[in-house]
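Certain chains of the assembly are absent from this excerpt, and the rest are unmoved.
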Amino acid sequence: MEGLTQAENRELEQRLQKRQVKEFMSMFNTMVDGCFVPCVDDFTSKALSGRETGCLTRCVAKNFAATGRLSERFAEQSAAMQQAQGQGR
Amino acid sequence: MSFFGMGRQQPTSAEKIAAVEQEMKLMASMHNRMIQMCTKKCLPTDYREGDLNKGESVCLDRCAAKFFEAHTVVSTALEKESQNRGGPAAGGGFGFGG
C-alpha cells in the first residue's frame, strides 16, 4: 500500500475491520429484503407458511451462491483492470 | 451485544460508545426497512382515503411479525450456507435467531 508507515497500516486495518462488519450487515440486510419481497406475499396469517419459509431458504442459498460466484468474477476483473491501467501508463 | 467483538480486556470509552451506537444503528435500520417493506406490501397506491382501514391494519401487523420471523429464517439459512461453503460468516451467528 504505497508508502504507508506501520502506524498508518495499523489504523487502516482497524478501519477495514469496521468496514467489514458494515459490509457484512449490509449483505445480511440486502438478503433479508431481497428474499422477503418475492417470497412473502400472504398476509392471511401472522406466521410464515411452509411455502414462504422454503422460498426464503432457497432464496438465501441461491443468492449466497450467486454472491460467491460474482465475487470471484469481480476479483478477476479488477485484477485485470489494474494490470491494464498499469500498462497504459 | 455479542458480535461487535469486544475481544480485548478493557474496552475504551470510544469503543463502548461505538458498540452501543452500532447496536442502535442496527435496530434503526431494521425498523426503517420493516416500514418500507410492509407499507409497500399492505398499502394500495391509489390513496383514495387517508385513513388506515381494517384490512390494511391487520396486514401491517402480520407483515411486521413475518418480517421479524424472516430475519430468523434468513439468519439460520445464511449460517448453514456459510458453514457448508466457508463463506464470510463462517465464524458465528448473525445477531438474530440465536
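Going in written order, the chains are labelled A and B, and every chain counts its residues from 1.
Please note the rule applied: a residue touches a chain if its C-beta (ideal position, glycine included) is under 8 Å from a C-beta of that chain, and two chains touch if they have at least 3 such contacts.
None of these values were measured; they are calculated from a predicted model.
Although just one copy of each chain is shown, the whole complex contains the chain kinds in the amounts A x3, B x3.
By definition in this document, only the chains that are shown with their structure count from here on.
Spacing of subunit A relative to subunit B, judged by their CA centroids, is 16 angstrom. Residues 21, 24-25, 27-29, 31-33, 35-37, 39-41, 43-48, 52-53, 56-57, 60-61, 64-65, 68 of subunit A are the ones touching subunit B in the complex. Taken together, the subunit B residues at the contact with subunit A in this complex read 4, 22, 26, 29-30, 33, 37, 41-42, 58-59, 61-63, 65-67, 69-71, 73-75, 77-78, 81-82, 85, 87-89, 94.
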